[in-house]
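One protein chain is absent from this view; the other protein chains keep their places.
Read from first to last, the chains carry the letters A, B and C; within each, the first residue is number 1.
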Amino acid sequence: MLSFINDYCEGATPEILKRLEETNLIKTVGYGDDEYCASAAEKIKKACECPEAEVYFLTGGTQTNMLTIDCMTRPYEGVVATVEGHVNTHEAGAIEYSGHKVLTVPSHDGKMWAEDLKQYIVNYFADSSAEHIVEPGIVYISHPTELGTLYTKAELQALRGVCTEYNIPLYLDGARLGYGLMAEGTDVTLKDIAELTDVFYIGGTKVGALFGEALVFTKKNMPHRFNTRVKQHGAMVAKGRLLGLQFDTLFTDDLYLKIGKHAIDAAARLKEGFKEKGYEFFIDSPTNQIFVILSNEKKKELEEKVVFGSWANLDGDRTAVRFCTSWGTSMEDVEKLIEIL
Amino acid sequence: MLSFINDYCEGATPEILKRLEETNLIKTVGYGDDEYCASAAEKIKKACECPEAEVYFLTGGTQTNMLTIDCMTRPYEGVVATVEGHVNTHEAGAIEYSGHKVLTVPSHDGKMWAEDLKQYIVNYFADSSAEHIVEPGIVYISHPTELGTLYTKAELQALRGVCTEYNIPLYLDGARLGYGLMAEGTDVTLKDIAELTDVFYIGGTKVGALFGEALVFTKKNMPHRFNTRVKQHGAMVAKGRLLGLQFDTLFTDDLYLKIGKHAIDAAARLKEGFKEKGYEFFIDSPTNQIFVILSNEKKKELEEKVVFGSWANLDGDRTAVRFCTSWGTSMEDVEKLIEIL
Amino acid sequence: MLSFINDYCEGATPEILKRLEETNLIKTVGYGDDEYCASAAEKIKKACECPEAEVYFLTGGTQTNMLTIDCMTRPYEGVVATVEGHVNTHEAGAIEYSGHKVLTVPSHDGKMWAEDLKQYIVNYFADSSAEHIVEPGIVYISHPTELGTLYTKAELQALRGVCTEYNIPLYLDGARLGYGLMAEGTDVTLKDIAELTDVFYIGGTKVGALFGEALVFTKKNMPHRFNTRVKQHGAMVAKGRLLGLQFDTLFTDDLYLKIGKHAIDAAARLKEGFKEKGYEFFIDSPTNQIFVILSNEKKKELEEKVVFGSWANLDGDRTAVRFCTSWGTSMEDVEKLIEIL
Partner (left out) sequence: MLSFINDYCEGATPEILKRLEETNLIKTVGYGDDEYCASAAEKIKKACECPEAEVYFLTGGTQTNMLTIDCMTRPYEGVVATVEGHVNTHEAGAIEYSGHKVLTVPSHDGKMWAEDLKQYIVNYFADSSAEHIVEPGIVYISHPTELGTLYTKAELQALRGVCTEYNIPLYLDGARLGYGLMAEGTDVTLKDIAELTDVFYIGGTKVGALFGEALVFTKKNMPHRFNTRVKQHGAMVAKGRLLGLQFDTLFTDDLYLKIGKHAIDAAARLKEGFKEKGYEFFIDSPTNQIFVILSNEKKKELEEKVVFGSWANLDGDRTAVRFCTSWGTSMEDVEKLIEIL
């Protein structure tokens, strides 16, 4: 059975397994204070062209979002996100578990508009009962978004402008960042992201690593005693070196970008295939997630040969579904799927 | 420089790395619903001779303690532990972060005595202001303890007796369980632990795995919607198969016990060496942690050639220190250390 | 300067102050275990015609909402409310502070529609990633609503139907219940509320008491060890008898309903006055909150003689404002205000 279910169904790029093997019996200190984490941090800083950056390695997306939002805000502050933002939908209430409210603004194909953000903040400060309302304390966006769409550099700059004006940090969830950076036509680079955000993370779990996310604080703003906060949240990894090794490998010889490109190419070919066969897209997504509309009958038919995800029920007995490519997708499988369609 | 700093300074047993490589590109579903987790769970249930057990895989000790205690107790309940218990000392307040108080009883060489536990509970119920006091809701012990000591089967049965009498679950932290099971003279088996506790975890991170702990609910008592609780705590691993693969490997052909034995043998030889050279022990610990007393002068001297941990300052210008062996310790290094002493 | 700013700007009905004086030096036990709380509870149960009810006294609305929602749900569950619901807007994130997410449905003039609630729940259970989404665990409505509107008995029954079908408790915030019960044309009685909800509270702070809310669990469903939960939240009142005395007074000789009627009559007269003078209403509210539309110029003019609240900015340089009557409003002041208009 073919599978395009998601981008975290395989292990890791072979380079990483090889590196783990090479270093297996080398003894290091724990908790991320080892030389591999240090090396990976340096490479990431170089790739971002941000010498001031402070890099911290964590293990998963929800955990990273929860920690960043909790540590970068005051207890009475909330996080502004689109209604479709991951923190508002698929984190089982992790943000609220840590005490913070998610304040929603409209989602435009998954993206947040600067004018909506500004309006939200202006309304907050204009409210006479502001003392009894949750104050926006951080802005959360994802790139690519949950719908696989991408911000342009101008759009990020506009959001940055609002955040700077109202002195609210901008946080970018880069769970699939590698795919976003290598998408056709994007004008956003790692350097741009480091410049325009206050903190962002480079996704490893979905882009070639066994597990791991690299959280990058770009404005000398890593929260006070962050590692103790991490421990307190139960998020500290004893063998921190594992995270360092993986990111050190990913950021050697642009491996991260290469595997991102591979997934983009596979997705491009797949989209081509869908187009040729006359399928309708649910949304025009330029990254590794392809959203297609299927009649429920067609969906049943395909499900016998391919594993893919249901995204949303639509009228007229149809469903929007999702096909995912990743660093691990073989072009062979892509062609097989196109044949089946 | 030789290192006996702790038991989580290397990668993993070679068998695990080999298994990861073999299965690397096999696609599985995420979040622990894959066939490797299922297989590992079956093997663990067999090893515990507990067919009713429910196994859940997590990534670290503090995280596992925090989740188990939070999910197995009511919000107004606390966890009873010895003053030296890990949950009371080295978790940066993770238990309190999740809202629970740690209620302490005396530590006897790291162990909890049934009579102290019983006294604590009796006092609680006798207190006329019980409504305003934190109620004991779960009992936390570790085996081996933080001091490397071990409970006898009779001692565990006594604790079990008190817990059963007052209907309070007994939770055993097995971060170093492999070493405890293979210690010389122990009469406690995995089967005993599954029988005598309500929930316990088998440590992977410190006993051969890259990362991972296997939480075993033994009395059909896995909390309602536990996986959602895990996600809410930010503790869910997307590529859950990684945990399943590692534990499946550890529980094939008794690998877990074999590597545990190796560390015990290395520790035995090391203790022999310390004895021969006239060193005094801080505590008689039968597992892989050896606590020795050094004069501060001797400590400085050794620190130039060996990495080891400081445990406690003592009178007379002395320090109790700790030397750790693990599945990864080479007997060669053990002999080198003995020479240096 | 006249004031119609809100319904909590005075002390209490004279009957309550008199009762406090009469009983001042009588010694009672604390924490709500006294005879006055017992008597008040009995009177409330009679007034609700609900002999099974369990009554608990608390001090404020946000506190009551926070406690009820936290104690009636599991940690991974959220509360469904309209976007304008108090728990979603004016509680400074108290619900999230206790770890729960507010799940919003549309507000129809402040009210929740049964079909929207049903749709929300159906969508949740239909979602294949339900494990990663916050589950609806309790439904929150207010009566009167934040906009002063009222549910009909049929509307409450419809909501009840959905809640029963999906086994989710229905919680009614009655901060202004006295005004709702005495509104012209309402067909909802205290007995109906006790029957149709799982838990509700009778507001005291806004309806004649110095402070206090009576939380009524109607289905033998008071959470386990609720008073300890209250203490743990820092919400326990040492001199609980104060709450008992106030509610005992309010529920003697229908005082609660009488003072509710007074506010309704004052509001009716005021609305009449606004109509006569040609003002436009923002919403047709049948209770003690009157929402009127003023041009910003007129607003400034009135502000020099009357204190009232701003509700929402509108187009065309206008503002929706709110005038409140209460048990303490004098008809004299009402006439004075009408003159000024």
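Keep this in mind: contacts are C-beta pairs under 8 Å (C-beta built on N, C-alpha and C of every residue); 3 or more make two chains touch, one makes a residue touch a chain.
Quantities reported herein were computed from a predicted structural model and do not represent experimental measurements.
Interface note: of C:A38, C:V237, C:I283 or C:I338, the residue touching the hidden chain in the full complex is C:V237. Screening A:H108, A:H132, A:K153 or A:K298 for touch with the missing chain picks out A:H132. What subunit B contributes to its contact with the hidden chain is residues 75-76, 78, 89-93, 95-97, 99-102, 126, 128-129, 131-134, 309-310, 313. The set of subunit C residues touching the chain not shown comprises 3, 5-6, 8-12, 14, 17, 20-21, 23-30, 59-63, 65-67, 91-94, 97, 205-206, 210-211, 228, 231-239, 242, 307, 328.
Not every partner is drawn; the one left out touches subunit A at residues 31, 70, 74-76, 131-132, 135, 224-225, 227-229, 231-232.
Definition applied: only the chains that are shown with their structure count from here on.
Under the contact definition stated at the top, the residues of subunit C that touch 2 or more other chains are 75-76, 131-132.
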